[in-house]
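Only a single protein chain was left out; the remaining protein chains are all shown in position.
Let's look at chain A:
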Amino acid sequence: MAQIIIKNLRKDFGDFTAVKESSFTIEDGEFFMLLGPSGCGKTTTLRMIAGLELPTSGEIYLDGEEISQRPPSQRDIAFVFQMFALYPHMNVRKNIQYPLVSQGMQRADIKAKVAEVSNILGITDILDRPTGGLSGGDRQRVALARAIVRDPKAFMMDEPLGALDAEFREHMSEELRVLHDRMKATTVYVTHDQLEAMQMGDKIVVMNNAVVEQFGEPQEIYDKPVTMFVADFIGSPSMNFLRFEGGVQKGDNSVTLSGVNLAVPKQLQDIQGDLVFGVRPEHISFTDDGTYRGLVLAVEYLGTTQIVTLDTPNGDLKARLNSSQVINVGDRVGLNFNPATITLFHEQSGRAIVSELNSGVLANG
């Protein structure tokens, strides 16, 4: 198993840049998520690590060795494809042993290895079946078996749950995580589903428009987004953005929105212009005496919580509240924002303004 270091990786397809100078580090044994909307370059990055695409520039280190220009067969990396890519003209056993056959392994060893792996994944009884008639979950397991059978240095997974139906995804994602914890294998996992990334990942890289937006642990990315894109992409409903004109100076611990002073973490940067007050829906509460007020436009009941949409002087806002609270459409309510959780953004650059909350995160990247 191995550590993977990505340094200034770039990929151009003609005039189109799929990945711009990206850098991040995947520690040994980590379950690492590459998250982003479709077309952001996450799959290209994964394919470059695996060797299915060669980078235009930049370096990839696997276990300290630079491998960016090597063919996939010399990288010792396994790949699980979105559509599984099981060879249709071979049965399950042949699919699983295919990577071992290419290594020229002895027959008896192949047999033992296939038996061991199929036992781990619980597919011993379907080994001699053709791949055509298998269920989605079994295909997934066979694809995983083919990946783990050769004990690679790392696993690449390209939206491996994307082809499964919702109900089964949940189950399979648990199975994957258990498998990972058991094998302790470095895994890079591409997904566009932020929930999946938060649930399964030890670390997340968020990509957008060919660049790495943020890289860190799920909680850190959720609580301390460094760009408006990340703040918007992660979380459902996403972070609220209240737009206002003004400025902050080093040492400020409040901003003024529509004449109301709102507390924020201590600011560490001087900035003027169009600013954005970012607050997560669960960090909003209602108080009768709040001076910053909003009008309730809609209430969405979700069981234990409810999502309340409000009209405020600085734009629409969604709050997540306990369902027990009685709220009616048309109510005017005072709003209270948890000051410690607020992130301010500079609208033009889309970047977070450095404060005591996020200074450590912004320093990394």
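Following the convention adopted for this analysis, contacts are C-beta pairs under 8 Å (C-beta built on N, C-alpha and C of every residue); 3 or more make two chains touch, one makes a residue touch a chain; residues count from 1.
Here is the rule we use: contacts and distances are computed from a predicted model.
Engineer: For the chain not present in this complex, what protein name does its UniProt entry give, out of "ABC transporter permease subunit", "Monovalent cation:H+ antiporter-2, CPA2 family", "L-serine deaminase" or "FtsW/RodA/SpoVE family cell cycle protein"?
Structural biologist: "ABC transporter permease subunit"
Engineer: Of the residues A:Ser57, A:Ser73 or A:Asn338, which one touches the chain left out of the display?
Structural biologist: A:Ser73
Engineer: Thinking of the whole complex, not just what is shown, which of A:Ile4, A:Ala50 or A:Val255 touches the missing chain?
Structural biologist: If we include the chain that is not displayed, A:Ala50 is the one touching it.
Engineer: In the complete complex, which positions of chain A touch the hidden chain?
Structural biologist: 47, 50-52, 71-73, 77-79, 81-83, 85, 87-89, 98-99, 102-103, 146, 150
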